[in-house]
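The complex appears here minus one protein chain, its other protein chains still in place.
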Amino acid sequence: MASHRTELRVRYADTDQGGVVYNSNYLVFFEVGRTEMMRALGVPYAQLEIEGTIMPIVEAHVNYMAPARYDDLLIIESDVIEVARVRLKIETKVIHAETGQLLAQGWVWLAAIDKMGKLKRLPEALVVAIGK
Amino acid sequence: MASHRTELRVRYADTDQGGVVYNSNYLVFFEVGRTEMMRALGVPYAQLEIEGTIMPIVEAHVNYMAPARYDDLLIIESDVIEVARVRLKIETKVIHAETGQLLAQGWVWLAAIDKMGKLKRLPEALVVAIGK
Amino acid sequence: MASHRTELRVRYADTDQGGVVYNSNYLVFFEVGRTEMMRALGVPYAQLEIEGTIMPIVEAHVNYMAPARYDDLLIIESDVIEVARVRLKIETKVIHAETGQLLAQGWVWLAAIDKMGKLKRLPEALVVAIGK
Partner (left out) sequence: MASHRTELRVRYADTDQGGVVYNSNYLVFFEVGRTEMMRALGVPYAQLEIEGTIMPIVEAHVNYMAPARYDDLLIIESDVIEVARVRLKIETKVIHAETGQLLAQGWVWLAAIDKMGKLKRLPEALVVAIGK
């Protein structure tokens, strides 16, 4: 299934007083990864929302192996690992670009809902693009 | 004009690797201050939005005197210092609750717009409450 | 084992363009919950860090059941559910204060490390306070 890599630079704003990236920011990194994957698939998430599909996270999991630090260049690797009728599971790895070390790994389940918040089928264009 | 004090505890997430609160977070503290001031005035901002008035910041200024640190209890003091037809200026002081030291001080201009983004008069209820 | 409830008000800064709290912010809410639990236990986390124990998250999990929204008053319920030699598992529930609805639930594993990043035993004072 679909897989994608994008790069991201750690900002000072991402760090905390422990001198490392604060734990919740990895979920933002996951967002950047899947957004760029969807763009690369030809189905930008911004376009999906305009067309009436919102995809909130319904479950998230993160394993933190080693800290990312200020100004580190990170590789965000996203992989679609499961596709169901109304939801999608994406695994994400956060890798230190210079050393290749795996810093964090996790996954999210995204559901497809309409503007009223009702579950709906994943957009056909997205399912087709993922399957290619 | 209207004046209000509220308290806020610095979170680990607010800090950066310098061991102090990251600069942009003071604008979030300002938000907390003016939100609680408006609630105390009987005109909660959430209610204004429901009734069709959005109040984005059009200009912001912050002077950083001394750093706030993790777990500090802060006093956020908000003062309405100018009221115009379609906008409002609020000054905010960030004070260390224990020592009384002034850590930061700034102000924002908020404009009133409707859901189309068009400028509109400040809600009457808000103007009246501020003037009391 | 130790259990604690604290309250928290959703900020405008916490929301996203979907009109609900952005997914990563729940991990910040979890932080607020466990910080206040540790303070209530008489072992403030800020004090632990001063004494040389840092407690980074090594694993996190969140189930999002229903969205929290701007200005919602939330109850953050924290429960220590497992204590090991060098780590601690805390479950957190995010509850809508007015309706009592469970909005999100998750847990984190926190490890104890020293300033060099080496694993160390959980501070004795913390273990004792939790066991009470």
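Annotations
A, B and C label the chains in the order they appear, each numbered from 1.
Methods note: a contact is a pair of C-beta atoms (placed from the backbone, for glycine too) under 8 Å apart; a residue touches a chain by one contact, two chains touch by 3 or more.
Computed from a predicted structure; not experimentally measured.
Residue-wise, the contact with the chain that is not shown comes from B:His61, picked out of B:His61, B:Arg85 or B:Arg121.
When the full complex is taken into account, the listed residue touching the unshown chain is C:Tyr70, out of C:Phe30, C:Tyr45, C:Tyr70 or C:Trp109. Against the chain not displayed here, chain A makes contact via residues 9, 11-13, 28, 31-32, 35, 44-46, 49, 70-71.
In the full complex, chain C makes contact with the omitted chain through residues 12-13, 15-20, 22, 24, 69-70.
Touching the omitted chain from chain B are residues 18, 20, 23-25, 27-28, 31, 54, 56-64, 67, 108.
One rule holds in what follows: only the chains that are shown with their structure count from here on.
When every chain is represented by the mean of its C-alpha atoms, the one lying closest to the mean of all protein C-alpha atoms is C. Comparing the CA-atom centres of all chains against that of chain A, the greatest distance is found for B.
In this entry, chain A maps onto chain C through a rotation of 180 degrees when their C-alpha atoms are superposed, rounded to the nearest 5.
Each chain gets one centre point, the mean of its Cα atoms, and the points for chain B and chain C are 27 Å apart. The distance from the centre of chain A to the centre of chain B, with each centre set as the mean of the Cα atoms, comes to 33 Å.
For chain C, the set of residues touching two or more other chains reads 28, 31.
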